[in-house]
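Just one protein chain is left out here, and the rest sit where they should.
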């Protein structure tokens, strides 16, 4: 960390700051500029957590130099991580597609969805059993009944299962049924929930919040990892901006940036940001082209009759066409993806 | 709701949409324009929840006319609500000040803070026992030990107690100790938690999320109210924008706007948005001038030694000066606030 | 347009609004709902420009249904436009690459850049002669001297020339030298300048402003087109959001959205949003994958010595590798691009 002193700070004030730092066991480099003095701190800054340096007389501002996350960062682990979800590897050469309906609705719907996405090449079935909705009057999910249907679909197809968990209770209920937890955008700073999935040791897909910086997102990953669960996959799904033509603005730059700051795999959810199925296919292609390790896409056997987020779900034919595109893009990007017509 | 048909929609497509609406028991007004047809829907739109009208052939877009919240809205209750917290009325003529440290740290700190804020005119003591922090390595709060200290401070001063709850467990633990729950900005869409404080029936201060629209904020209030707990007070605390000179951008327009859309009282937290104590006093004055029903302000007996958010906490002398200002502003705004020098 | 009346509006107020509309020569459809009355307006709404309907007693809000631009919209021209710049067609099957340094610096630099980008397949040379800079103390461009150097590079390579114009005087000076004008993000609502390039009839690349909605961007295009110049190409270059890890957030969704709302071609500038050359290549690939008609990319023969925006300029080798990638992506997307190793 750098401490920038005020141009008017006097020597006594500078000395006071230096002695606070030294008393905390830190080294200090004093840089006497033409206009002001700057102090560089050397050592483990976590000892400063409880010292409000910014309030000391003569201090103008603190400039953090090193990120606050550790386990999620490249200093801790420079090479990319591969997260293994019961044999499916996320972050390796193979592109991973998670697909399925927004919400689990009934046996026929989830079975039809599972067979359709499996056929086109998806490795995961997604489907919400616990649905966080803006209005309390909207459909909230089938809960454990939904989890059971997901498990049946898994048995029938061999797909891995991923589902969103929204509370400690949902985590507990889901453990026997699913292969991977999803933390939704609204819960990215629900620290209690992050710790809970951290304790579970099951792989976690961590969506970025709609107003979460990449730095905060990696700190959220750190909450999970600091409980001993290193199986975290990041998922960009759009941020909130002034533009209202799309529901959110899909921040595809976040993919190479997050991969530059962290060793964790990064996938993209184009469905929630686009809000409309006609934008999902081009955004999916772009996500793969920018370097994502995979996609999570909403696919419904009959979007017209979906109980939630109908407008953004692909039908099986559109999804199949997308998988075909991805299989053609993959070799150009030195990735692999198996599509069989 | 209005359904705007595509300029190219044919008569059969229009008829299909109309018959879906009529079959759902709704009335329809058909408006045949020069360029396109527009359908106005009459009746209880909640029956449409599960019908993806936006996917029907010929439909261009849906335009919602009526807000999705009910209990929080003015159609349900046109006159302003007053929330009574064990005798202190929020939303009436009297301005209400909640003050105290960011986090409860120890007996002396909370007692000193309580006596100081009481003396200047505050009606509530605030203090965090459960602290949601961006980094898992930052101070996380004293938990039940903190709640006990708050109760002691209440007994000594007669102040009402408000504390943030971050999980179902925190709600359960806090019930015997506190007068009012606070839902923090990060949990504004933690629907499980909203339902839990709804069930408790204790008054709730609901902070706006840093990326939450006013409409979503009122829908979050609706989650609490739909559990039968109507004692909700809204709290504006800054939104996330591109400007980085302040931690968040305090959206003071949200006060008159929320009061125009809802009957619920609205107070303002200037501390978290400002990020620096020197901006807290002018923003507090502005909050009162714009029509807020009160403030929640961070005050620490010795901010230099605070364990969290040191830079933004007022010291007792600064807080006293703020209360004096408010007592002078109140009569001009036809409000009341008692300050005794 | 739809007029939503207040639930409390009385019949006289409704009648007043209706008669204002009818007196303006418009048709009105009255939709009497259970809670409120809604009025649909039929006819040419431009007669309402000067009537503040939103202030009439009983009116709650106006909901626009139709966009305010005409010439830029699909209602006016449903099929995609192709802009011909002295033989190079933008918006057709061929992908168009504009490349070159941020600023024209000297003869050697611009000649080296021109030969390099030509060799890899670019059809346009870009280079700034007039540089709008945040600080008045930063390098501001070579002005007419720069234009002359661009013309020499054109003669030597056959590349088309595009340069940014920042004032009426810059437009006038540039006319004899360049093939296409660029309007920069900061001038997207400099309406005087938009009219000036509109009058010139030369093709215009119109960058989106960093805080400009797609709707406003198309209205800016309308300013140029309403002067009789239909040769407008849109350019997405990143919007301002809360995220600071990249200079701007490249909004790739804007490409399919703008193509859905308008017939104009859309290209992407990945350099300014990324801010760092290492993110330019993946974002360029993503821009092509999402459906852009081309790219404008900063390339400098020796970025280390660039006088402006050094960090984001590709060197010729990186640019060549990008062009090779694009030539491989093009056929998958049913586009064409010629790269010769």
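Going by the order they are written in, the chains are A, B and C; count residues from 1 in each one.
Methods note: contacts are C-beta pairs under 8 Å (C-beta built on N, C-alpha and C of every residue); 3 or more make two chains touch, one makes a residue touch a chain.
Everything numeric here is computed off the predicted structure, so don't read it as measured data.
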Displayed chains contacted by the hidden chain, counting the whole assembly: A, B, C
- prompt: Of the residues B:13, B:140, B:241 or B:315, which one touches the chain left out of the display?
  reply: B:241
- request: Would you indicate which residue among C:124, C:181 or C:223 is in contact with the undisplayed chain?
  value: C:223
Message: For chain C, which positions touch the chain that isn't shown here?
response: 46, 49-50, 52, 54-56, 68-70, 132-139, 166-169, 186-187, 189-192, 209-211, 216, 219, 222-223, 226, 240, 303-307, 310-311
- line: For chain A, residues touching the missing partner are 2, 4, 7, 29-36, 38, 40, 42-44, 63, 65-66, 75, 240-242, 244
Field: Touching residues on chain B - with respect to the absent chain
entry: 211, 213-215, 239, 241-246, 249-257, 260-261, 273-274, 278-279, 282-283, 285-291, 325, 328-329, 332-333
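FYI, only the chains that are shown with their structure count from here on.
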Message: Taking each chain's centre as the mean of its C-alpha atoms, which one lies nearest the mean of all protein C-alpha atoms here?
response: A
Query: What is the distance in Å between the mean C-alpha positions of chain B and chain C?
result: 39
Query: What is the distance in Å between the mean C-alpha positions of chain A and chain B?
result: 27
Task: Two or more other chains in contact with one residue: find those residues in chain B.
output: 240
